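Coming up: subunit A.
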Amino acid sequence: TSGKKIAFSNNYAGNSWRQAMLDSYSIVTKKAVEDKVVAAADIFTTADKEVPTQAAQVQNLILQGYDAIVINAASPDALNGAIKQACDVGIVVVSFDGIVTEPCAYRVVVDFKDMGRQEIEQMAKFQPKGGNLLEIRGLAGTSIDDAIHAGILEGVAARPEFKIVGSVTGDWDQTTAQKAVATILPSLPDIVGVVDQGGDGYGAAQAFAAAGKPRPTIIMGNRQDELQWWKEQKDKDGYQTWSASIAPGVSSLAFWVAQQVLDGRTDIPHDLLVPYLAFTQDDFEAELPKIVKGGVASHEYTQEDAIAAIKANIK
Partner candidate 1 sequence: MAEANADIIRRDGAERHFGAASMDIIRLDGAEKHFGAVRALAGVDFHVAAGECVGLVGHNGAGKSTLMHMVAGTLMPDSGRIAVRGGIEEHYSVPRALELGIRCVFQELSLCPNLSVAENTRINHASLSGFGWRRRAAELIAAKLDEIFPDHSISADDIAGALSIGRRQMVEVARAFTVTQDPLELVILDEPTSSLDAHTAGQLLAFVRRFVASGKSCILISHLLGEVLGNADRIVVMRDGKIVASDAAKAFDRDRLVTAMGGAEAREKITAEIAKREAGPLRVRARPARQDDGKELVAHAGEIIGLAGLAGHGQTDLLLAIFAAASRAKTGIEVTAPVALVAGDRQSDGIFPQWSIVQNIGIRSLARLRNGLLISPQREAELATFWREKIGIRTPDMNNNIFSLSGGNQQKALFARALGSDAKIVLMDDPMRGVDIGTKLEVYDLVREEARNGRTFLWYTTETEELDNCDHIHVFKNGRIVANLRRDELTEEKIIQSSFGDAA
Partner candidate 2 sequence: MASLRLLLAKPWVWSFIGAGLVWLATVAFTGGYGGGGMITAALSLAVFTVIVGVGQMFVITLGPGNVDLSLPANIGLASAVAMKVMDGNDAMIVVGLLAALACGMAIGAANYLLIRALRIPPIIATLSASFIIQSIDISYGRGLQIKPPPGFADFTNWQVFGIPVLAILTVVFTIGAAIALQRMIYGRSVLAIGQNIRAAWLAGVNVGRTRFLTYTLSGALGGLDGALLAGYFRGANVDIGNEYLLASIAVVVIGGTSVAGGKANVPGVWGAALFLVLLLTMLNTFGVSAGVRLVLTGLIIVGVITAAGGQKALR
């Protein structure tokens, strides 16, 4: 595939997760280009998380003659028109994180619904008596928010000792999340736990502290500040929780999938399931020093990792 050109279409770069994602991607692709595995691997980022902007971007990538497009999409369905146009001219499309539903594209998916379920399972370990939960949702109207939420509901249904007494929208943005939690806290009964979609844990902890409410068990999301806070609490009084999120390094896996397809492999399934990245009470402290201050835990894939991951998905 040394003559092939791969483009990366991204719709936002403004938070630590996306930065880690871009970093992982450029580390891996730079080496791939140096090693002449591919001819080019360019990154295109739009500013605004907007669907039409990204759709236009994909169309322009088509015009530039790329052989494959790796995409973190702003919407799973609304980009299908542009994705289909790309497929129609023979471009390989691999989506991850924000995946696309257009059948011709490949999807590197994380089982978000399972992540939601697991949050309740883990919560049950730390709060065996059950109790009131506060849920922080993500960006309304998106599929990821929907999947995690569905998982959490399933989990709660399976464990009736838990009850969700409050739900706020955090838009996956720490500021918004903290603000939303701060406004609802005064009116809530005692909360034993907070379930969220990753990255909101630290903000929630701050909101509880600011309101002078007792600290609940907050599920974390692999950010450095979240793990750091967890460690501080653990050192103080043995505080326990769990942390999960999609690894930003999945971007590099998506790249290798595109490369493999361009290489002529036809046995790759269009839906590839990869595990989300989770940390427990036992292993999070080992990870903490590896994360850059203010950043997020990640994991980059090598070509071999990718081939192994693909293999695991072939039944």
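In this section, contacts are C-beta pairs under 8 Å (C-beta built on N, C-alpha and C of every residue); 3 or more make two chains touch, one makes a residue touch a chain; residues count from 1.
Criterion applied: all candidates are chains of the complex that A comes from, given by their letters.
Small disclaimer: the values here were computed from a predicted structure and weren't measured.
Note on this complex: subunit A touches candidate 2; the remaining options among 1 or 2 do not touch it here.
On subunit A, the positions that touch candidate 2 within their shared complex are 13-19, 47, 137, 140-141, 166-169, 173-176, 178-180, 182-188, 202-203, 206, 210-211, 223-225, 292-295.
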